[in-house]
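Yeah, one chain of the complex is gone here, protein chain that is, but the others are all in their spots.
For chain A:
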Amino acid sequence: MVGKRLGDNYRIFIMECVVQGIVETQHVEALEILLQGLCGVHRERLRIHEMCLKSGPNLGLVASEVRLLCDLEQPEPAWTVKHVGGAMRGAGAEQISVLVRTMVESKASKNVLRVFYALGYKLDHELLRVGFAFHFQRGAQITITVSSVNKMLKLHATDEAVPVTPGIQLVEVTAPASSENYTEVVAAMSSFCEYLAPLLHLSKPGVSTGVVPTAAAAAASLMSDGGGVVPTAAAAAASLMSDGGGTTL
(Lines give C-alpha, C1' and ligand atoms only; values in the text may rest on other atoms or scores of the structure.)
Protein backbone atom coordinates (compact mmCIF):
# COMPACT_ATOMS: atom_id res chain seq x y z
CA MET A 1 0.00 0.00 0.00
CA VAL A 2 1.36 3.36 -0.95
CA GLY A 3 -0.09 6.47 0.59
CA LYS A 4 0.46 10.06 -0.37
CA ARG A 5 -0.76 13.03 1.60
CA LEU A 6 -2.41 15.64 -0.56
CA GLY A 7 -3.84 18.56 1.35
CA ASP A 8 -6.17 17.44 4.12
CA ASN A 9 -7.04 14.07 2.67
CA TYR A 10 -5.16 10.87 2.10
CA ARG A 11 -5.12 9.81 -1.51
CA ILE A 12 -4.12 6.18 -1.63
CA PHE A 13 -3.25 4.70 -4.97
CA ILE A 14 -3.38 0.96 -4.91
CA MET A 15 -2.82 -1.56 -7.64
CA GLU A 16 -2.77 -5.30 -7.61
CA CYS A 17 -1.09 -7.93 -9.72
CA VAL A 18 -3.20 -10.97 -10.42
CA VAL A 19 -3.12 -14.31 -12.25
CA GLN A 20 -5.68 -17.08 -12.20
CA GLY A 21 -5.90 -20.74 -13.09
CA ILE A 22 -8.02 -23.79 -12.46
CA VAL A 23 -7.30 -27.13 -10.89
CA GLU A 24 -9.36 -30.28 -10.66
CA THR A 25 -10.67 -30.86 -7.15
CA GLN A 26 -8.94 -34.26 -7.07
CA HIS A 27 -5.57 -32.48 -7.30
CA VAL A 28 -6.23 -29.81 -4.69
CA GLU A 29 -4.67 -31.84 -1.91
CA ALA A 30 -1.46 -32.19 -3.90
CA LEU A 31 -1.50 -28.48 -4.66
CA GLU A 32 -1.90 -27.75 -0.98
CA ILE A 33 1.14 -29.91 -0.15
CA LEU A 34 3.18 -28.11 -2.78
CA LEU A 35 2.07 -24.69 -1.57
CA GLN A 36 2.78 -25.62 2.03
CA GLY A 37 6.34 -26.48 1.05
CA LEU A 38 6.82 -23.42 -1.10
CA CYS A 39 5.27 -20.87 1.24
CA GLY A 40 6.51 -22.19 4.56
CA VAL A 41 3.36 -20.97 6.30
CA HIS A 42 0.17 -22.67 7.32
CA ARG A 43 -2.92 -22.31 5.19
CA GLU A 44 -5.90 -20.29 6.33
CA ARG A 45 -9.46 -21.41 5.77
CA LEU A 46 -11.42 -19.32 3.35
CA ARG A 47 -15.16 -18.73 3.32
CA ILE A 48 -16.07 -15.47 1.62
CA HIS A 49 -19.56 -14.32 0.69
CA GLU A 50 -19.05 -11.93 -2.22
CA MET A 51 -21.76 -9.58 -3.43
CA CYS A 52 -21.36 -7.62 -6.61
CA LEU A 53 -23.40 -4.40 -6.69
CA LYS A 54 -24.00 -2.19 -9.69
CA SER A 55 -25.18 1.38 -9.80
CA GLY A 56 -28.85 1.95 -10.58
CA PRO A 57 -29.79 3.12 -14.09
CA ASN A 58 -29.67 6.83 -13.36
CA LEU A 59 -26.86 6.93 -10.81
CA GLY A 60 -23.40 8.12 -11.76
CA LEU A 61 -22.09 9.67 -14.92
CA VAL A 62 -20.93 6.18 -15.88
CA ALA A 63 -22.13 2.77 -14.64
CA SER A 64 -20.11 1.59 -11.65
CA GLU A 65 -19.57 -1.64 -9.80
CA VAL A 66 -18.46 -2.39 -6.27
CA ARG A 67 -17.92 -5.68 -4.45
CA LEU A 68 -18.81 -6.33 -0.84
CA LEU A 69 -16.93 -9.22 0.73
CA CYS A 70 -18.10 -10.82 3.95
CA ASP A 71 -15.49 -13.03 5.63
CA LEU A 72 -17.53 -15.79 7.23
CA GLU A 73 -14.49 -17.44 8.80
CA GLN A 74 -14.15 -14.72 11.41
CA PRO A 75 -15.94 -15.04 14.78
CA GLU A 76 -17.99 -11.99 13.74
CA PRO A 77 -18.52 -11.63 9.97
CA ALA A 78 -16.01 -9.03 8.74
CA TRP A 79 -16.93 -6.82 5.79
CA THR A 80 -14.71 -5.35 3.09
CA VAL A 81 -15.62 -2.97 0.26
CA LYS A 82 -13.58 -3.65 -2.86
CA HIS A 83 -13.33 -1.65 -6.04
CA VAL A 84 -11.50 -3.21 -8.97
CA GLY A 85 -10.59 -0.75 -11.68
CA GLY A 86 -9.30 -1.04 -15.19
CA ALA A 87 -6.29 -3.12 -16.15
CA MET A 88 -3.05 -1.50 -17.20
CA ARG A 89 -2.87 -1.22 -20.99
CA GLY A 90 -0.24 -0.74 -23.63
CA ALA A 91 2.55 -2.73 -25.21
CA GLY A 92 4.40 -3.13 -21.92
CA ALA A 93 1.31 -4.53 -20.19
CA GLU A 94 0.73 -7.04 -22.99
CA GLN A 95 4.25 -8.39 -22.73
CA ILE A 96 3.96 -9.38 -19.10
CA SER A 97 2.15 -12.53 -18.03
CA VAL A 98 0.47 -10.90 -15.05
CA LEU A 99 -2.53 -8.57 -15.06
CA VAL A 100 -1.86 -5.27 -13.31
CA ARG A 101 -4.97 -3.33 -12.32
CA THR A 102 -6.11 -0.71 -9.87
CA MET A 103 -7.75 -2.03 -6.75
CA VAL A 104 -8.87 -0.30 -3.57
CA GLU A 105 -10.19 -2.02 -0.46
CA SER A 106 -11.70 -0.71 2.73
CA LYS A 107 -12.90 -2.57 5.78
CA ALA A 108 -16.41 -1.59 6.76
CA SER A 109 -18.95 -2.12 9.53
CA LYS A 110 -21.74 -4.63 9.18
CA ASN A 111 -24.44 -2.44 7.64
CA VAL A 112 -22.40 -1.68 4.51
CA LEU A 113 -24.87 -3.51 2.27
CA ARG A 114 -27.75 -1.37 3.55
CA VAL A 115 -25.69 1.77 2.97
CA PHE A 116 -24.96 0.90 -0.66
CA TYR A 117 -28.60 -0.02 -1.23
CA ALA A 118 -29.55 3.39 0.23
CA LEU A 119 -27.10 5.06 -2.17
CA GLY A 120 -28.84 3.49 -5.15
CA TYR A 121 -26.77 0.37 -5.81
CA LYS A 122 -28.47 -2.92 -6.74
CA LEU A 123 -27.33 -6.50 -6.18
CA ASP A 124 -26.13 -7.91 -9.49
CA HIS A 125 -24.95 -11.33 -8.32
CA GLU A 126 -23.47 -13.06 -5.31
CA LEU A 127 -21.02 -15.91 -4.79
CA LEU A 128 -19.62 -17.98 -1.99
CA ARG A 129 -15.94 -18.89 -2.20
CA VAL A 130 -14.91 -21.81 -0.01
CA GLY A 131 -11.37 -23.10 0.20
CA PHE A 132 -8.05 -22.02 1.67
CA ALA A 133 -5.43 -19.32 1.29
CA PHE A 134 -1.73 -18.85 1.87
CA HIS A 135 -0.27 -15.43 2.65
CA PHE A 136 3.48 -14.97 2.56
CA GLN A 137 6.23 -12.49 1.75
CA ARG A 138 8.59 -13.43 -1.07
CA GLY A 139 9.66 -10.36 -3.04
CA ALA A 140 6.06 -9.20 -2.67
CA GLN A 141 3.16 -9.80 -0.29
CA ILE A 142 1.71 -12.74 -2.20
CA THR A 143 -1.69 -14.30 -1.52
CA ILE A 144 -2.80 -17.57 -3.09
CA THR A 145 -6.38 -18.69 -2.81
CA VAL A 146 -7.69 -22.06 -3.86
CA SER A 147 -11.47 -22.12 -3.72
CA SER A 148 -14.62 -23.58 -5.13
CA VAL A 149 -16.96 -20.92 -6.41
CA ASN A 150 -20.56 -21.47 -5.36
CA LYS A 151 -23.82 -19.82 -6.29
CA MET A 152 -26.78 -19.29 -4.01
CA LEU A 153 -30.13 -20.73 -5.00
CA LYS A 154 -31.92 -18.23 -2.72
CA LEU A 155 -30.91 -14.67 -1.84
CA HIS A 156 -28.00 -14.67 0.65
CA ALA A 157 -28.58 -18.38 1.45
CA THR A 158 -24.93 -19.27 1.91
CA ASP A 159 -25.83 -22.55 3.63
CA GLU A 160 -27.52 -23.77 0.46
CA ALA A 161 -24.81 -22.78 -2.00
CA VAL A 162 -23.93 -25.15 -4.86
CA PRO A 163 -20.73 -25.20 -6.95
CA VAL A 164 -20.77 -23.27 -10.20
CA THR A 165 -18.25 -25.68 -11.74
CA PRO A 166 -18.35 -29.01 -9.86
CA GLY A 167 -15.00 -30.76 -9.76
CA ILE A 168 -13.05 -27.62 -10.63
CA GLN A 169 -11.52 -25.07 -8.25
CA LEU A 170 -10.24 -21.61 -8.91
CA VAL A 171 -6.67 -20.68 -8.04
CA GLU A 172 -5.86 -17.00 -7.76
CA VAL A 173 -2.51 -15.42 -7.01
CA THR A 174 -2.54 -11.74 -6.08
CA ALA A 175 -0.11 -9.22 -4.68
CA PRO A 176 -0.61 -5.54 -3.83
CA ALA A 177 1.54 -3.12 -5.83
CA SER A 178 1.99 0.53 -6.62
CA SER A 179 2.86 2.39 -9.78
CA GLU A 180 6.45 2.55 -8.48
CA ASN A 181 7.04 -1.11 -7.69
CA TYR A 182 4.72 -3.17 -9.87
CA THR A 183 7.51 -4.47 -12.13
CA GLU A 184 9.26 -6.03 -9.13
CA VAL A 185 5.97 -7.48 -7.91
CA VAL A 186 5.24 -8.94 -11.35
CA ALA A 187 8.70 -10.53 -11.39
CA ALA A 188 8.24 -12.02 -7.92
CA MET A 189 4.81 -13.42 -8.83
CA SER A 190 5.97 -14.83 -12.16
CA SER A 191 8.89 -16.51 -10.48
CA PHE A 192 6.65 -18.09 -7.89
CA CYS A 193 4.07 -19.25 -10.45
CA GLU A 194 6.77 -21.22 -12.29
CA TYR A 195 6.92 -23.66 -9.40
CA LEU A 196 3.24 -24.43 -9.76
CA ALA A 197 3.47 -25.10 -13.49
CA PRO A 198 3.41 -28.92 -13.30
CA LEU A 199 0.05 -28.74 -11.52
CA LEU A 200 -1.64 -25.77 -13.06
CA HIS A 201 -1.11 -22.93 -15.46
CA LEU A 202 -1.71 -19.41 -14.26
CA SER A 203 -2.59 -16.60 -16.63
CA LYS A 204 -4.29 -13.23 -16.73
CA PRO A 205 -7.97 -13.31 -15.68
CA GLY A 206 -10.19 -13.90 -18.67
CA VAL A 207 -7.50 -15.81 -20.56
CA SER A 208 -8.67 -19.41 -20.19
CA THR A 209 -5.90 -22.01 -20.30
CA GLY A 210 -7.74 -24.99 -18.79
CA VAL A 211 -6.14 -27.75 -16.79
CA VAL A 212 -2.58 -28.77 -17.62
CA PRO A 213 -1.91 -32.28 -19.02
CA THR A 214 0.89 -32.90 -16.52
CA ALA A 215 -1.35 -32.26 -13.50
CA ALA A 216 -2.24 -35.89 -12.81
CA ALA A 217 1.37 -37.08 -12.92
CA ALA A 218 2.60 -34.13 -10.84
CA ALA A 219 -0.15 -34.68 -8.28
CA ALA A 220 0.62 -38.39 -8.11
CA SER A 221 4.27 -37.60 -7.56
CA LEU A 222 3.45 -35.14 -4.81
CA MET A 223 1.03 -37.50 -3.10
CA SER A 224 3.10 -40.69 -3.29
CA ASP A 225 4.95 -41.70 -0.16
CA GLY A 226 8.27 -42.50 -1.74
CA GLY A 227 7.96 -40.55 -4.90
CA GLY A 228 9.53 -37.42 -3.67
CA VAL A 229 6.52 -35.50 -2.36
CA VAL A 230 8.39 -33.69 0.29
CA PRO A 231 11.64 -33.45 -1.71
CA THR A 232 9.79 -31.83 -4.61
CA ALA A 233 8.08 -29.23 -2.45
CA ALA A 234 11.10 -28.70 -0.26
CA ALA A 235 13.41 -28.36 -3.25
CA ALA A 236 11.13 -25.86 -4.86
CA ALA A 237 10.89 -23.93 -1.60
CA ALA A 238 14.64 -24.07 -1.10
CA SER A 239 15.22 -22.79 -4.58
CA LEU A 240 12.85 -19.91 -4.00
CA MET A 241 14.45 -19.06 -0.71
CA SER A 242 17.93 -19.05 -2.18
CA ASP A 243 17.22 -16.53 -4.93
CA GLY A 244 14.81 -14.49 -2.84
CA GLY A 245 12.00 -14.97 -5.26
CA GLY A 246 13.31 -12.31 -7.55
CA THR A 247 14.04 -14.46 -10.58
CA THR A 248 12.29 -13.28 -13.68
CA LEU A 249 10.84 -15.57 -16.28
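Here is the rule we use: a contact is a pair of C-beta atoms (placed from the backbone, for glycine too) under 8 Å apart; a residue touches a chain by one contact, two chains touch by 3 or more; residues count from 1.
The rule is simple: contacts and distances are computed from a predicted model.
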Undepicted complex member, UniProt protein name, chosen from "Mediator of RNA polymerase II transcription subunit 20", "non-specific serine/threonine protein kinase", "ER membrane protein complex subunit 6" or "Magnesium transporter": "Mediator of RNA polymerase II transcription subunit 20"
Omitted-chain contact residue, chosen from A:V115, A:A197 or A:A220: A:V115
Selected residue (touches chain absent from view) among A:L59, A:V162 or A:A220: A:L59
Touch list for chain A against the chain that is not drawn: 8-14, 55-56, 58-62, 64, 66, 81, 83, 85, 102, 104-109, 111-112, 114-115, 118-121
